[in-house]
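Have a look at the structure below before the remarks.
One protein chain omitted, others in place.
For reference, chains read A and B in written order, and residue numbers begin at 1 within each chain.
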Amino acid sequence: MKGLFSNRLVIAALALPAIAIIVFAMIIPIGFSAYYSFTDWAGFGKYRMIGAENYVTILTQDPVFWRSLLNALILMLATVFLQNPVAFALAALLAHISERFSRSMRTIYFIPAALSLVVIAKLWVSIFNPTYGILNKVLGFIGLGELSTSWLSNPHTALGAVIWIIVWQGFGWALLFYYTGLMTVPDEIEEAARVDGAGWFATYTKIIIPYLFPVISAVIVIDVISSLKQMELIFLSTEGGPGQLTQFIAVYLYQKAFVAGQYGYGNALSVLFVVIAICLTIMVQRLLRQKGEE
Amino acid sequence: MSTAAIDTPADAAKKLGKGALYALLVLLAFLQIFPLIWVFDYSLQKSGDLFGPDILKLSFAPQWSNYSRAFFDGHIPRYFLNSVIVVSVSSVFSIVLSFCLAYAITRMQWKLKAVAVLCVTIGMVVPIHTTLLPNFIWFGYFKLIDTHLGLIIPYIAFTLSFNTLIYIGQIKTIPTSMEESAFIDGASWPRILAIIVAPMAAPATVTVGVMTFLNNWNEFIMANTYLATDDLRTLPFSIIKFQGQYSSDYAVQFACMFLVALPPLLLYFIFSKQIMAGAIAGAVKG
Partner (left out) sequence: MKKFVPFAAVMALAAAFSLAAQSAITLKMADNLPDRTTTWGAVVEKINAEFKAANPGVEIVTESYQDQPYQQKMKIYATAKQLPDVFKYWSFSTLLKPLVDGGFVLPLNMSDFSKYGYMPGSLESNVWGGKLYGIPVSADMWVVYYNKKLFKDAGIDKVPGTIEELKALAPKFKAKGIIPIVTDGKDAWPLSETFDQLAWRISGDSTLPQKALDRKIKFTEPVFVQAASELQNLTSDKTGLFQEDLMVSDYGASRNLFGQGKAAMYLMGSWELGLASDTNFSDEFRSNVEVFKFPLVKGGKGKIDDLFAWFGGNYVISASSKNKDLDVKYLQYYAQRFPALAWEAQACFPAQKVQPRANDTVLAKHLLQIAADAKATSGAACLDRSTAQFKDDNQNLMRDLCSGLVTPEDFCKKLDAAAEKAAKQQ
């Protein structure tokens, strides 16, 4: 039996195609990227090798880099501790109501996830508009007019507004993951818990969530990485402003590499980003594995 | 004084609770469907109306011409066909390959497993923009630029890692007993994977399938960079056709966006019954 799971030919057939494609289309370009990160290349034309100068600048003289990491961390926390629990609770609810109603609701809840990010960004920029946006109008209507502000350009509210957009858009995905996950929980488990007299809260926290731990782990890791990789929604709404307060690494490296003509610097940011993301992922996975074993 | 409907205060509270719950679900549904209504609404207006004071505009002169413009000037039929080709092919390959890789990582014992896991992790974090210029040159060596294959390959690559992660999470919940008894019965590897494991991983396939399809359907940056010939372009490009140098025809762009969003949503709705049935059947088997 042991030999069956170490059959070299089968392993190669299963793993090689995928790994080959990842190497071809992602690892080799990152290799190029690492090379360019040691230059002062503007993206075309001549360049010089400047050693680790870009890296030193990023780590010691670039506050925007650290701000981007902080913003990603805040987004991660919001996603894992706010968006996910709500999505899970909603998925649990949807799993226990009539199938037809549930199916319609699920499709509708998924709509923001299916729309292009351009639409989402345009919509929320319009909602947050200080003069015409519906948010300020509603606030004024219910008597909270003093809270009205220019949500996306006010330094105090910009980050919150941007994080809200991202969390809101990703909600449909979280719902999908958790719903399909809940579908895999065998009915017998829930039955057994009910027979034992456990209330729904105990059933969920002591039985179902632990059962779904691998699924939840996968979702959390995806959340962590997505938080770091956020690009389009920020680029299309605040572009990292005001004053770099809503800056995220993927937007920053795009601006440096393609707009500011600092291609080498942008690539150094990319490489650092990949390294940090990998370390963070491994850390989170290890943490979750420990928790899973408890 | 009928007591038939409500027996006890507890039941009344339960009914109220149920009603409140349904109301909440409907309210949430409204908030989620709003963007689609918004896009559709403004796709029927004139371009400048988007920046007006109305959150939704009810006009008695819906500009259906925006849709005919989107359809014809926006080359939608051609781009739609291209999108279907590129996205279907890349999605199928991505799903199958990630499933195989996930199985190898979860079940099999091999020395280079850690390397493979590292590759998968790297594959998750690499930002797309970083790969554009290097790949343009690198793919160019293989004459892949301005071809559909040159788009399919990165589409597979960029979705492999997340898909593998999800499959790993799913396969871990499947007990090895089924595979082991199948081996004892003399089943071959392809049979075990396709007939025994894959159905039990169906819930993950649902998630993976939807994610991969959607991400590639809306993908724009790589399509923009690697394609040049108009006949090869994919659906997201139709929106670009209505951007002028200083002012854009927003209403027609919105019509395009609506048309681009429809196929995935329709597919999701139509197939969710079958998908869920498959997912539940797969779960029951385990």
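Methods note: a contact is a pair of C-beta atoms (placed from the backbone, for glycine too) under 8 Å apart; a residue touches a chain by one contact, two chains touch by 3 or more.
Just so it is clear, the model here is predicted, and its values are computed rather than measured.
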Answer key for A:T238, A:N267 or A:T281 versus the chain not shown reads A:T238
In the whole complex, of B:L31, B:V92 or B:I240, the residue touching the missing chain would be B:I240
Missing-chain contacts on chain A, rising order, are 42-46, 125, 128-131, 150, 152-153, 155, 237-239, 241-244, 255-256, 258-262
Listed in rising order, the chain B residues that touch the chain left out are 46-53, 73, 132-133, 136-137, 140, 224-225, 228, 240-250
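Methods note: only the chains that are shown with their structure count from here on.
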Chain centres from averaged Cα atoms put chain A and chain B apart, in whole Å, by 15
The chain A residues in contact with chain B across the complex are 1-2, 4-8, 10-11, 13-15, 17-19, 21-33, 43, 90, 93-94, 103, 105-120, 122-123, 126-127, 131-132, 134, 137, 171-173, 176-177, 180-181, 183-186, 211-212, 214-215, 217-218, 221-222, 225, 228-229, 231, 249-250, 253-254, 257-258, 263, 266-267, 270, 273-274, 277-278, 281-282
Interface with chain A, chain B side, in the complex: residues 21, 25, 28-29, 32-33, 35-36, 38-39, 50-53, 55, 97-98, 100-101, 103-105, 107-110, 116, 118-131, 133-135, 137-138, 153-154, 156-158, 160-162, 164-166, 168-170, 172-173, 180, 183, 189, 203-204, 206-207, 210-211, 214, 218, 220, 236, 239, 254, 257, 260-261, 264-265, 268-269, 272-273, 276, 279-280, 282-284, 286
